[in-house]
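Excluded from the complex is one protein chain; the other protein chains are retained at their positions.
The letters A and B name the chains in turn, as written, and every chain counts its residues from 1.
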């Protein structure tokens, strides 16, 4: 169903495709944990072109490719010598496309993954194009929710932190809408969910609440999805320090939240989740990160037609 | 015939060796396109030491090694920690030589590949030593001409652009002489082919014409080999802008050129070939880049005695 397709955006998937990806990821998770011999991509080469560095995402893609017995060639950083010589992204992709079987690209420019897809014969996976899309992170998020909660439907999900700039939050909001979940948006006013997105989610039937009261929100939430509030977003650093403190999850927050609440975070975290939460059993953010490898194994294998 | 040998310079090869390399590359091209299982270098390790970064060349070598089932270790950039600590290239090579089966080296200093070869037990492939030699690019060029034209003999080849500093142009001129082709050199005066090279080619029997008239040259050429004119070569940037414009290949140029003319370029290009040429069927520069992997597979396999 996905053979030969590009993975560019979170809105491209049908529910059947999402199920296929999640089931394939679950199967790979089982096989890796079993130490099964996996060589579904034996003889294939994956190009990981990280023009914008992102260690975590790169390592999870490279591990995934290696676990499938594919080989990896990579570019790390914008100062790749061809780009420095003035070569267009189009040309770079057309050249690399001749060496490999799948291209994974991360680039700071919005639309770059689409450009790559337009110039490659082989499938392209978008590993983040600027502030635009990061579809594989969103797939990891829903895979994690399904695994932690047993189902993707019927939850109340609080989104916490920087809801304005966080692309993972925007994508996840879309998916939660798709699967009929209730959403509560908790953020400082300056970083609230963009109005057009909230309107879009509502037009698709989503039940949405917006508040600054974290405690009330968590008291009725099955899941909280935490994001980092970046200092750079504030003109006034006192404002930053004041706000930051009011949106920290620690063991006290958890004690007052709905029993069994699942805590997610796309990582890296700084201090928005206190480390005393790490051994709370509902703290799923490291499991979420680890799921990244299985979901990316599924994507690489599916688009290359190896599974 | 090449087992255990170093690949250092374009003048080292006999015609038999060139044929062996091209035939081996053609065989690998067929097998890769067939999705044949290739493990000729299974268990071997290739060191790609790119002290001077060159993304395209590195990726084509690393893909080639991986396609042969070899493994790659690499160094990217001059600030390798050992060099920073004052270690000589000789010592670095003697150490790395103990880990690997083949060394690929790119270095900004003329003669560095020879130094590597002198200090390594294993074969060394020169992937560019400063302005000196870049033999694997030249092998890709002639492999491409043979593939595009069916033969290496009897063509009229226009060399266009920076003929003074372009080492690929110098090497290709040598090969075209070797195979009895007519050459036309088209360049701004300031960037013309060095006199001693022209004299050398002539002394080997080459038929050479020099002109600034691109249109006339292309009207009688079977092949045009385009190179980038670098702004840094000009003291006067107005001069650069004026000249640059007169040596651009676009669809109009092609329309007035000899029918079926093949357009080559070692890439990266900036704007010396307009993108409207890309879908002209004789535009062979992306195929040329892709051929890089097959030629490098042939070299790695031959020098390591794996084929």
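Convention: contacts are C-beta pairs under 8 Å (C-beta built on N, C-alpha and C of every residue); 3 or more make two chains touch, one makes a residue touch a chain.
Since the model is a prediction, treat every value here as computed from it, not as a measurement.
The residue touching the chain not shown here, chosen from A:60, A:144, A:171 or A:187, is A:60. When the full complex is taken into account, the listed residue touching the unshown chain is B:91, out of B:36, B:91 or B:118. Considering the complete assembly, chain A touches the hidden chain via residues 35, 37-38, 53-56, 59-60, 62-63, 66-67, 69, 72, 228, 267-270, 275, 286, 289-290, 292-293. Although one chain is not displayed, its contacts with chain B can still be listed: residues 42-43, 45, 47, 71, 73, 75, 79-83, 85-87, 90-92, 94-96, 98-100.
The rule we apply is simple: only the chains that are shown with their structure count from here on.
When the CA atoms of chain A are superposed on chain B, the rotation angle comes to 120 degrees, reported as a multiple of 5. For the pair chain A and chain B, the distance between mean C-alpha positions equals 41 Å.
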